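Below is one structure. I have some questions about it.
All protein chains but one are shown at their positions in the complex.
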Amino acid sequence: GSQDAKAPAANKLMVGMVTDSGTIDDRSFNQGTWEGLVKAGKDFGFSPKYLRPAGTTQADYDKEITNLHDAGYTLIVTPGFKFENSIYTAQERYADTKFVLIDGVPHPGSDYSKIKVGKNTVSINFAEHEAGFLAGVAAALQIKHGDFGFIGGMEIPAVQRYNWGFQQGVKYANANLGTSISLKAENVIYQGTFNDVAAGQQIAAQMYDRGVTVIFAAAGGVGVGVINEAVSRTKAGKQVWVVGVDVDQYAQGYYDSAKTKSVILTSAMKYVDQASYDMVKSVKEGNFPGGQTLTFNAKNNGIGIPAKNPNLSDDVAAKVAEVFKKLQSGAIQVSDKGDGLIK
Amino acid sequence: MKLRFKLEVKKEAVVLLLAILLGLIAGAVFMALTGSSPITGYEFLFKGGLMNLERIGNTLATATPLIFTGLSVAFAFRTGLFNIGAAGQMLIGGFCATAVGLTLNLPKPMLLTLMVLAATVSGALWATLPGYFKARFNVHEVVSTIMFNWIAYWVVYYAVPAYFKGAFETESRYIPNDASLRVDWMAKLFDGSYINLGIFLALAAVILIAFILNKTTLGYELKAVGFNRFAAEYAGINANRGIVLSMMIAGALAGLGGMTLYCGYATSIQIGILPSQGIDGIAVALLGANSPWGVFAAALFFGTLYSGKGFMNAMTNIPPEIADTIIATIIYFAATSVLIEKFVDKMKRRLKGANSSCG
Amino acid sequence: MWLIFQQISPYAVAYTIPLLITALGGLYSERSGVVNIGLEGLMVVGSFAGAFTISILQPTLHSNALWFGLLAAILAGALFSLLHAFASISLNADQVISGTAINMIAGALTVFIARHLTGSGNIEIEGFTRFNVPFLDRIPVIGALFFTNTYATTWLVLAILAVSYFILYKTVFGLRLRACGEYPQAADSAGINVYRIRYIAVTISGAFAGLGGAIVLVTYSGEFNGTVFGLGFLALAALIFGQWKPLGILGATLFFGFASTIANVSQATPIFASIPDVVLKTFPYVITLFVLVLFSKTSQAPRASGQPFEHGKR
């Protein structure tokens, strides 16, 4: 039929993405990546395509990359560290195709000494720890005293960095900004999945019952459970908070019918959509930074907290903005390692 | 006698082919309904699975674990048991094979042999308990194998990072070349595909299971237990032993399937996911009419669909979810159309009955 | 310890209820002689239909939209289950096949339709608010366990359970249904239309599973995303565990509810900190097996369950 793809038109962009185990609606980096591509598609006049691998092994990923390549796609975007091996081989095999690897660096096997970013590949990393740090500072400043908690999904690098950054942020606020927030070991938990909503809710309930007032949830569907629990409690008159992750989750935490008030105190964000958009744009403009590893961090505004945080006072927002500046200038350094921190 | 055997096989094959054809027609209707051209859709679906050596190899590699889980489910079925636990058995088998592969340093043939042994034995052991519970305490195997799936899931979940942590918490280290079922000559033959020695293991398993079921006293006993436990007991066949044994064999098959998945198709074991081949195995077994060669054919068919799906997505406007739905539709219709023949007969008879009693 | 138990109780009950209603649906189906392993998929369908309806109606109807969502879920589940009914009753197909197919179709198809209709395969809605039952919540012990922080759907499902008990054991329909599951030939020769009864039963199972999926949505999950995390299979287990009896199922699902909640929260509970995670996570499954070993000796499975029926064949 007419709607089926024809051979690639000469100057038309053919942009595809392969999702990892999540879907393009995961409100996390799969969705972010996809939204960036869709936006780019609108701006530059092409319709992006996504494929969903059948499993989570390298072979599954490779297959979909091959499918996109064989179908004539010239820019392939893959979100997630699970693609590191696939891109490592694909970038050589399909030298005529450009690759963007988000949240990882191409290397063979489990061997990180052989990292190789091909001429046709851009590897993008985010400083999640800086985002977590900012969110931690903001939450601490707003709440001032009390207990915080962290609920992660699986113990993967990005989630860990959020956790470590968050802890450092709270510590920083306690040390420098006059807050007294505690983060007890028992309140730092990796639930173990990204989809067990019920567990998220139940664990959050336990923490809130123990007096925790703010939970940083970096856990996909598990986080949805956490937000639900916070909404329930807040509706019942016991205000508690959640710090969102990846994107601005404010709208997910509404607890009034007018949909203005939310339990989302703030969110630790990384601008994946921006990254994928930028990459398409660079191809369009002929300055694709092939061979480079880009880090999206405070310095280049690749991470942050939402521009508008209705639950943060102006005063807090101002202070956080200062901290952000210090991050940008390098006056504050956030470690991306867990040394000396909880879990 | 030989002739009759051949005829029977032929009839089975015809029914299977008809079933698949009907499934494909149903899938086509579905594609048309969602505004895509079935012809292009199928063109790319099958091209994606079969258009070059590499893709054929990948299709075979995709089918390999399915052959094992299909056999596992079918074998249990034949002995009256519903093994819904192939996924867990795969995980355990795959994990143990990986563990051996990552721990021992031996020449490839020896290492692979040991890994096969580890996968078989561990898969078998994992299924032994549900079998024993069934035989001794009458615990329904559907429930117990579901429970064992989740236990396997969490055991592997914590064991992998604890003992074999790779780059990340979520997967094991990559297995060395010597521990992989992949071999250079096959990769070369199939233009760099993932096809691996697993397919030969699968073929051997099909032959072995067909042989056990049809030609051996063991198969005779197990089938008897499956059909009528009381009669088997009466004849002096130890039914409890049969149930346990049958689960063990089913588990061994699934365990081996796990090895072909994690040490052949993949190069490491991932946590946090029950392999989908476990449930797919049920469909494979049923489409294959629970006969070993039927399973083999059905698994190849599934393999083609699964591995061609992405190419169809890439070349047409059919999104991945629709591709999944189409595959499920094909399975539904293929599986039920084995019976449509019967249904039509029934309708005919009803009509005829009505006519003749009128006249 | 007691405090923890009291604290988790509302969550355990919330987790129990969708399992209960789905297993109850399975009960109708199996009691009529049709095994339904498609419960998982039917729950997903219900979850989708509910989420979609609610997302459309919520802006105008607010929390009333939730009830329409539940209704839509019931209808969708019932409709979808006809696929299973047709294959397993009219075509005499192996009942496991069509159930498996439903599970495969449901996840993919609903996400596709959701994306097509709403632009996202993930539909968020605002669920029910929890409330304390007036007066009853002050009863010592029980009040704290069962009458605080409850959802409206909990009471709905318990009412359905009571009605189902009555239907199964006291009405003409229930008698015939059970006869079809035990010995369809006997029902047939008594002039009962076995096919019709089985169709109705499977449709009920679809309706209830759909409702179960929607209850997950309007209580603790708040979003549709194409899966119900294996609850359908767990409901199937509860059905067997509960020995195909309404009250048995209630017990079995409550057991699952509490066991899994304890397992979940124990991760976040200091007194359990010394226990290895793997033990905590596998605890509900191990304990289930243990209980099954103790109580399975006499199975009450409907005798004709899983067997295709053909009129006139003996």
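Chains here go by letter, A, B and C, matching the order in which they are written, and residues are numbered from 1 within each.
Heads up, the rule we're going with is that a contact is a pair of C-beta atoms (placed from the backbone, for glycine too) under 8 Å apart; a residue touches a chain by one contact, two chains touch by 3 or more.
Just so it is clear, contacts and distances are computed from a predicted model.
One chain of this complex is left out of the view, and of "Pyruvate ferredoxin oxidoreductase delta subunit", "Copper oxidase", "Abc transporter" or "phosphoenolpyruvate--glycerone phosphotransferase", the protein name its UniProt record gives is "Abc transporter". Counting contacts over the entire complex, the absent chain touches B, C.
Checked against the full complex, the candidates C:W155, C:F173 or C:F290 give a single residue touching the omitted chain, namely C:F173.
Among the residues C:L27, C:L42, C:A85 or C:I192, only C:I192 touches the chain that is left out of the figure. The set of subunit B residues touching the chain not shown comprises 1, 215-218, 220-221, 223-224, 227-228, 230-238, 352-354, 356-358.
Seen from subunit C, the chain kept out of the figure touches residues 170-173, 175-176, 178-179, 182-183, 185-192, 303, 312, 314.
Rule of thumb we're sticking to: only the chains that are shown with their structure count from here on.
Contact topology of the protein chains: fully connected, every pair of chains touching. Distance from the subunit A centre to the subunit B centre is 36 Å, each centre being the mean of its Cα atoms. Across the assembly, subunit C contributes residues 111, 115, 121, 277, 281 that each touch 2 or more other chains. Shared interface positions of subunit A, defined as residues touching 2 or more other chains, are 192. Those residues of subunit C lying in contact with subunit A across their complex are 4, 7-8, 11, 14-15, 62, 111, 115, 120-122, 124, 126-127, 129-130, 216, 220-223, 225-227, 229, 260-261, 264-265, 267-270, 273, 277, 281. Put simply, subunit B touches subunit C in their complex at residues 82, 84, 133, 137-140, 142-144, 146-148, 150-151, 154-155, 157-159, 279, 282-283, 286, 319, 321-325, 327-329, 331-332, 335-336, 338-340, 342-343, 346.
Contact residues on subunit A toward subunit B in their complex (touch as defined above): 1, 3-5, 16, 21, 49-59, 62-64, 66-68, 70-71, 73, 81, 84-85, 93, 109-110, 112, 154-157, 192-194.
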